[in-house]
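Report on one structure; see the data block that follows.
Heads up, one of the protein chains got dropped from this complex, but the rest are sitting where they should.
For reference, chains read A, B and C in written order, and residue numbers begin at 1 within each chain.
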Amino acid sequence: MSTNKMWGGRFQSGPADIMREITPSIDFDKRLWAEDLAGSRAHIRMLASEGIVPRGDAETILKGLAQIEAEITGGQFAFKRELEDIHLNIEARLAELIGPVAGKLHTARSRNDQVATDFRLWVRGACDRADQGLRALQQALFAQAEKHVETIMPGFTHMQPAQPITFGHHLLAYVEMFGRDRGRFTDAKARMNESPLGAAALAGTSFPIDRDATALAMGFARPMRNSMDAISARDFALEYLAACAIAATNLSRLAGELVQWSTPAFGFVRLSDAFTTGSSIMPQKRNPDAAELVRGKTGRVLGDFVALATVIKGLVLTYGTDLQEDKERVFDAADTIELCLAAMAAMVADLTADPAKMRAAAEPGFPTATDLADWVVRVLKKPFREAHHIAGSIVSRAESQGVTLDKLPLAEMQAVEPGITGEVFAVLSLDASVHSRMSLGGTAPARIKEQIRYWRERLV
Amino acid sequence: MSTNKMWGGRFQSGPADIMREITPSIDFDKRLWAEDLAGSRAHIRMLASEGIVPRGDAETILKGLAQIEAEITGGQFAFKRELEDIHLNIEARLAELIGPVAGKLHTARSRNDQVATDFRLWVRGACDRADQGLRALQQALFAQAEKHVETIMPGFTHMQPAQPITFGHHLLAYVEMFGRDRGRFTDAKARMNESPLGAAALAGTSFPIDRDATALAMGFARPMRNSMDAISARDFALEYLAACAIAATNLSRLAGELVQWSTPAFGFVRLSDAFTTGSSIMPQKRNPDAAELVRGKTGRVLGDFVALATVIKGLVLTYGTDLQEDKERVFDAADTIELCLAAMAAMVADLTADPAKMRAAAEPGFPTATDLADWVVRVLKKPFREAHHIAGSIVSRAESQGVTLDKLPLAEMQAVEPGITGEVFAVLSLDASVHSRMSLGGTAPARIKEQIRYWRERLV
Amino acid sequence: MSTNKMWGGRFQSGPADIMREITPSIDFDKRLWAEDLAGSRAHIRMLASEGIVPRGDAETILKGLAQIEAEITGGQFAFKRELEDIHLNIEARLAELIGPVAGKLHTARSRNDQVATDFRLWVRGACDRADQGLRALQQALFAQAEKHVETIMPGFTHMQPAQPITFGHHLLAYVEMFGRDRGRFTDAKARMNESPLGAAALAGTSFPIDRDATALAMGFARPMRNSMDAISARDFALEYLAACAIAATNLSRLAGELVQWSTPAFGFVRLSDAFTTGSSIMPQKRNPDAAELVRGKTGRVLGDFVALATVIKGLVLTYGTDLQEDKERVFDAADTIELCLAAMAAMVADLTADPAKMRAAAEPGFPTATDLADWVVRVLKKPFREAHHIAGSIVSRAESQGVTLDKLPLAEMQAVEPGITGEVFAVLSLDASVHSRMSLGGTAPARIKEQIRYWRERLV
Partner (left out) sequence: MSTNKMWGGRFQSGPADIMREITPSIDFDKRLWAEDLAGSRAHIRMLASEGIVPRGDAETILKGLAQIEAEITGGQFAFKRELEDIHLNIEARLAELIGPVAGKLHTARSRNDQVATDFRLWVRGACDRADQGLRALQQALFAQAEKHVETIMPGFTHMQPAQPITFGHHLLAYVEMFGRDRGRFTDAKARMNESPLGAAALAGTSFPIDRDATALAMGFARPMRNSMDAISARDFALEYLAACAIAATNLSRLAGELVQWSTPAFGFVRLSDAFTTGSSIMPQKRNPDAAELVRGKTGRVLGDFVALATVIKGLVLTYGTDLQEDKERVFDAADTIELCLAAMAAMVADLTADPAKMRAAAEPGFPTATDLADWVVRVLKKPFREAHHIAGSIVSRAESQGVTLDKLPLAEMQAVEPGITGEVFAVLSLDASVHSRMSLGGTAPARIKEQIRYWRERLV
């Protein structure tokens, strides 16, 4: 059965060769097979319930669909480019299997609402998978954070060591970020979880269908209220892509940290052989390939969003074939984000921190200068800005003498601010600094443990 | 007081000229003045409550802030580029007004958590404004839809007339779309509504601050749980930009319809003089400028998202000056989306539909072919695919005779399918077609009225 | 031979499963096989010439490479994911075929310069293919333009008819645009046509290689001057993607015209059955699918540019695995642009213009108002702005009487401007208007014919 016949009797000649290249979507939209079958089952059951199609015919169709499912899962289904897309492939096979009664499946349904339904189901599933991938990554981060509640490392701003923090604190910041990413997928899923089925070509149908029934059967919260919107809308796909793109920026940040932490100058973490590769000419390298790949793939997901937004931006209602671009962009982003999440979770679980190198990196650079300034405020009751100047001047002296703040003679400090006493040394060590940051969310291990408790309840 | 002094005593020379060009953000971040004052008030009140700053000093500071507010709203405040940003401008003015006690405001606070707080407050407000703008646009669409529940026009797919629908149905599809856009802003706002204040530079502070109190004072749902996340995260800005970009694609679609509907070949709507402009050389033109501007500005909002995603993608924790780019992108997107929403609401309210032209455009092209096919299924009990072929062949005959379907002699139809009777003509008119589409969400006026009721409760 | 062995003896365990998913590029980079062989041949011949490798070994290697080529072109080559990429696949097969001597091919070469060379060769070829595709499209446009030098249609601004033009004029505007697109590919090719081979891992090599010889052998203009640049640079790929993205915007504009011209309200062109498809439920539709697909694919190419720019933006020198993303983006853009160019050329060749509908659409809307204003300037010597006002007022009268300008009674015109005489009617017809626009590049058929001559020399 040719596509030609599919289109109806009106077309006298077939599509040109170039059309055979550009038109078919079966190479990618065959991924919608399960959703297509789910939609067809819901639809034919409803048609039978409403008496639009005889119950016997419906059962014949359901058997045919079951056989098609078996063929696809068994790898025997022959997807054909000349049948253009997944819908016509299944439709044609159904007609082969059960004869003309197959046609009744298409009563009160159009390819327009069929594709909108299939795709929405698929993206809904992708939201779930993204959520699970993010959760697994949170778990991996959490497990490392639990081990490093007290492991001191430099906290950076501007890639400059700023104040001592703990590695657990740093990792939990990413747990928070990926938690919000999960929220975006959850919200997107809830918003898209409405059924387009029954919108028909665009205007609805004169058959007395029950859209609530099909929506329920497919797990949708309700039917979409407006049939033209049901056919035209792809904001659900854009929202999914936006959530992917934002999650990808967070993944890229973490990947960038792994790359940086792995460079010998830092040496904060070591990835095992499983997650690094060598070079064809430099045998000594431990290249953090997986982290670089994750970082590199961010652009791709962003590109997917740009691509689809650009398409949709230019369309009037309702359907235009331009929308055929929606699926490849979403499939690409979904494959990418799911792979990146899995790779990142595995890397995080795999990494070994080097607390000694972390602490060594936290020592220089006068990281307790803020503690000194705060001490001057607290003890000497100086206004903050003045205390800041005092601390700055003391740092200058320490720098010119080549010592850390806690090694600078008291006299040098008193030359700047005579009120300073020996008690100041109590706040100038890394450990004292970290433990003192007791504000909610701060780096004091006691506060980190609060976060650990919070996330343990939700992740473990 | 020079920025030099702001940085502390350590810097011996001032910034180079080029730095004076590239560094200051005051030209744009002065828009954060209200948020900056709100944050400072919440902070100083909390510092006083906790006994960190004497109550008298806090009152002096609050008076100073009140005067600054008066100066800014009165237009007397002198924003200075050499003071870099809104925070230092206000800080310096406060010091001028009340002397060194001003410095106490900065106890237990850093520019890092200050800017994160101010910006989050601003974006939260932008979510509200976008929601209001979308609501006003929905109201304008709703008001037009109410008038055109029964106004027949062609429903298009592929920019080809497909089936008759009503103008009210078409407009309500956009009400749905903009409804989901509102949902995205609402969700974004809820997710971002957590307070970064108290994260200090990145690690928290040793002062016994009460972050719940400041969060509450600023209307945040709670403090952020992790101080490093509080400083580093800009996913809230990305999510806002993504919501803007998606809304902009919907706006662009509607704007594209207005441009198309206004072209004489369609003539479906007429925009008043207020929303069209002439040409310097072609006096007869009615250019739908505002619609074109809205359509054109979509790219800009998408570009804003790309810009910020690209920035954030490349950053490790916590703060980097790269993030200074966040505000201009968000301000630009907010200004753009708010202007576009206002312009679109005004245009929709302004437009006059031309029902005669709409109906005339719906007549040709055999728009009731589907109705014919459906009749063949329903009455003659043919399988859908066969009915489809029959309808296709009858259309071919009508086309070659140059008549519409309801003008084709019965004999011609019977030559294709002998079972067809004269009753078929009852479904071949535009009105019959439209009224027959009684499925939920369909174009039958009875169904449109359901949507009207639904939205009246929510919009009017 | 496992990848493990490829990396050398240092890695004790194999890559984790997830790495097996994320790392291999062979699924897409096998497209570089011909370039990889070309590079290897140039390299081994040079090594032999320079006495670095014995001539006999070189010949053995060349025979092995010839057999590999035969296997690949014959479809017998087994690409293996565990061998990661095209380079290692060919390398491993060569070792199977000729034994350890195969290793000598990698003397003074690294995968870094190898991949840079292969990819540069591929993109160079893609520039040529884009140029040829653009030329074919120009030829198709030219052939239609030749037929329609005098076919009058409305010229649009703001999608409003503005002034009469000819269809040939309109089509030739696109010939100009695609001509500039060709120039961009030509310039990109010239700029990228330098050889990275011999840069080795990044620092060059101590073997006495002859980079001029290998550059010459591969058709490069010269070797790249700096080995680190040779390894790191991907601006050539970005420039190719930018040229594709810009060409895609031009393609999208033309595709948008075809969609619009095909809508019944315009009816300017008719695409044959070969380039339109039907609908599963609306047998009467002629959907301009191919044009919509071309329009829709613009976003994709733009997304490819965004994706790669985002990747490269974040990299320090020299190579990072992030760059593995470069090939898929370029392949996708190349496939897309080449398919779109072919589809568009075929559609343009296929389309049938409807001169009657074009002319009919040019009549209303007072398209000769400018001609009227110009006549007032020329004959009545009024300043341009005053003439413009006069023409505007006369249009208002014609509009309120429902007549075209050339049907408006002279008395009506004289009521606005008494100096107007009956001679004015000579400029108010469509044909007079078109023929009068004799400025260089104008729509007068005599001027169109100049462009026809210009392009015939270059395209036919």
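In the analysis below, contacts are C-beta pairs under 8 Å (C-beta built on N, C-alpha and C of every residue); 3 or more make two chains touch, one makes a residue touch a chain.
This structure is a prediction, so every number in the text was calculated from the model and none was measured.
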{"item": "Of C:Gln67, C:Gln414 or C:Ser436, the residue in touch with the unshown chain", "value": "C:Ser436"}
{"item": "Residue of C:Leu37, C:Ala116 or C:Ile165 touching the missing chain in the full complex", "value": "C:Ile165"}
{"item": "Touching residue (missing chain; options B:Ala34, B:Ala143, B:Ala190 or B:Leu293)", "value": "B:Leu293"}
{"item": "Absent-chain interface as seen on subunit C, which is shown", "value": "7-10, 95, 100-108, 112, 155-159, 162-165, 169-170, 172-177, 180-181, 183-184, 187, 191, 198-209, 211-212, 223-233, 235, 238-239, 242-243, 245-246, 248-250, 252-253, 256-257, 260, 295, 298-299, 302, 305-306, 309-310, 312-321, 370-371, 374, 377-378, 383-386, 388-389, 391-393, 395-396, 427, 434, 436-444, 447, 451, 454"}
{"item": "Interface residues of subunit A (partner: the chain not displayed)", "value": "156-163, 259-260, 262-266, 278-289, 292, 306, 309-310, 313-314, 361, 364-367, 369-370, 373, 388-389, 391-392, 395, 399"}
{"item": "Sites on subunit B contacted by the missing partner chain, in the whole complex", "value": "6-16, 18-19, 21-23, 106, 110-112, 200-201, 252, 256, 259, 272-275, 277-284, 287, 289-290, 292-300, 302-311, 314, 320-325, 328-329, 339-340, 342-343, 346, 350"}
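As a working rule, only the chains that are shown with their structure count from here on.
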{"item": "Euclidean distance of C-alpha centroids - subunit B vs subunit C, Å", "value": "33"}
{"item": "Whole-Å separation of chain centres (CA-atom averages), subunit A against subunit B", "value": "23"}
{"item": "For subunit C, residues that touch 2 or more chains besides their own", "value": "259, 278-284, 287, 289, 292, 306, 309-310, 314"}
